[in-house]
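Yeah, one chain of the complex is gone here, protein chain that is, but the others are all in their spots.
Chain nomenclature is as follows: A and B, assigned in order of appearance, with residue numbering initiated at 1 for each chain independently.
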Amino acid sequence: MYVAVKGGERAIDNAHRLLAEKRRGDPDVAEISAEQISQQLTLGVDRVMSEGSLYDRGLAALAIKQARGDMIEAVFLVRASRTTLARFGYSEPLDTGAMEITRRISATFKDLPGGQVLGPTFDYTHRLLDRALDTGAEVEPAATAPVSDDATPHVLGLLDKQGLIEPASCRPDEDQSEPGDMTRDPLTFPVDRDVRLQMLARGDEGFLLALGYSTQRGYARNHPFAGEIRVGMVEVSFVPEELGFAVCLGEIEITECEMVNQFTGSKSTPPQFTRGYGISFGHCERKAMSMAQVDRALRADELGEDRTAPAQDEEFVLSHCDNVQATGFVEHLKLPHYVDFQSELELVRRMRREQGADRQEAAE
Amino acid sequence: MTTPLLSVSGLHKSFGRTVACDDISFDLWPGEVLGIVGESGSGKTTLLRSIAGLIEPDAGEISYYSGEGALDVHDMSEPELRRLQRTEWAFVHQHPRDGLRLNVSAGANIGERLMANDWRHYDNIRSEALKWLAAVEIDEARIDDLPRTFSGGMQQRLQIARNLITSPRLVFMDEPTGGLDVSVQARLLDLIRSLVRDLGLSAIVVTHDLAVARLLSTRLMVMKDARVIEQGLTDQVLEDPQAAYSQLLVSSVLQV
Partner (left out) sequence: MTIEPAAARDTGYNFAYLNEQTKKMIRRALLKAVAIPGYQVPFASREMPMPYGWGTGGVQVTASVLTPEDVLKVIDQGADDTTNAVSIRKFFKRTAGVATTEATAEASVIQTRHRIPEQKLTSDQILVYQVPIPEPLRFLEPRETETRKMHAFEDYGLMHVKLYEDISQHGHIATTYAYPVKVEGRYVMDPSPTPKFDNPKMDNCAALQLFGAGREKRIYALPPFTSVVSLDFEDHPFEVQAWEHPCELCGARDTYLDEVIVDDEGGRMFVCSDTDYCASRRQAVSEAAE
């Protein structure tokens, strides 16, 4: 007598116990701490904070540990935690011009006010595996320099002063409403640049990288120059209603990329360069650059360009850039689909029978 | 006195600094086939697309006289316009790929307008589709084939069948024989001409090819630099062109 499979509940519990054991690995090897991850896998933590849209190094590190190093799973854990948090309001816009710079480069000007600051970068390292790295050797302290009091103005601001680049804006000039909030308002296309930027900021690094790359290979070419990339600490401030003035809540690390792109203009309007903007929590340079490229590509309609490539297609890009959504839906194919499959099976059998193709079955 | 089918007055459209249509006015009468000729860039396709409600003109009025009275094409709501576009109007694109649904069969392409107009009987839709395949000289056995397996000329004929199946009152054609080679063109022109005649259609045909205009149209409008420089009965314009540009156009083409 056939008995239907039972015991889903016990199987799940057992699977979770096995997962915990695998996560821990060999108990003879010291357990990694979230603190270690936070200190030593900083760029991973930065990515999880950015795509998880929650600035909390400790939680992001814990998520990486809990996810066994699966970054998208870690992003997911952070998002699910973020969704339960109470919302007090919106911070004041960040003043990235007042950033305490740890890295700042421009590919458009050799020298500029505030100078070029390389900071901690993989650029110009030789990608040779360093076997000494795993021997516990002391790290030589880095050279330091006094903090400069010189202002570090935005490179694009310098161009803007001369009228050489379009002014920075998210909306048509006449639209003075508050920026949208993609976490509170359902997405309905078409959207303005403010909401696009929000979605790209939490978008998957790999997806944006591929799209940004595609624009450089001719799919919506827009001649990017890395006008400026800056990384460093900025103050976050908030105006509590009771007080009516801004209070500094603390500092966060930010990566900002401003691209200078293909100019527009006609015989009547003087030519100006256009902008693409990217930003991330922590130090996610590749993400910020890709985001800036995709932002620029998505402005095709606004700038009167033909939409010919995937990176210019707002519905395509925004509907697919969120890795938590993407992974959920792709992985849901693991869930049972017996019922739907049964429907298809029944139809295919019937059609085969009608065509006389399935003689063996018909003979049964 | 009858009313016109379509009345265009003071139509103006520019793209940035480029003027595409400048102060264009004309009437189209029932049963008439109006040819709009001119070199590329003269504004004729923009004019056609503006009249058909596909692009918004900057100024001017376009009135369509349906059975229910005059309708302002750019003042009506989008659902009204769409209804018109799938019932009383038809638009034949230069490239069949712009006018066909490439991922469904020829039968589904022809039947789409019927289904959009609430036909809900499969066999009726199918027999109507077969009838139209025959009318445009496509082998009925191809009804379940995808358009991409068709030649360019067949695709264009399929597009025509797909458009004419609801017996539209007004057909817009944009270079309907544009991408085809000469012998295919001739056959298609014959077909369009007899369909237009048999169904008593009114049509506006945009073409850069005076031979096409001569064969299809009863009246001709010559465009140059966004303006209509001459209009009249086709024979009249072709035999005795008044504007210098029309004379040039006629002499350069028709002596072949």
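As a convention for this text, a residue touches a chain if its C-beta (ideal position, glycine included) is under 8 Å from a C-beta of that chain, and two chains touch if they have at least 3 such contacts.
Since this is a predicted model, take the numbers as computed values, not measurements.
The residue touching the chain not shown here, chosen from B:L48, B:A90, B:I143 or B:M221, is B:I143. By the touch criterion stated above, the residues of chain B touching the omitted chain are 78-79, 82, 86, 101, 104-105, 107-108, 111-113, 115-117, 120-123, 125-126, 143-144.
Against the chain not displayed here, chain A makes contact via residues 2, 4-9, 11-12, 76, 79-80, 82-84, 86-87, 183-190, 315, 319, 324-325, 327-332, 335-340, 342-347, 350-351, 354.
In this text, only the chains that are shown with their structure count from here on.
With centres defined as mean CA coordinates, chain B is found 48 Å away from chain A.
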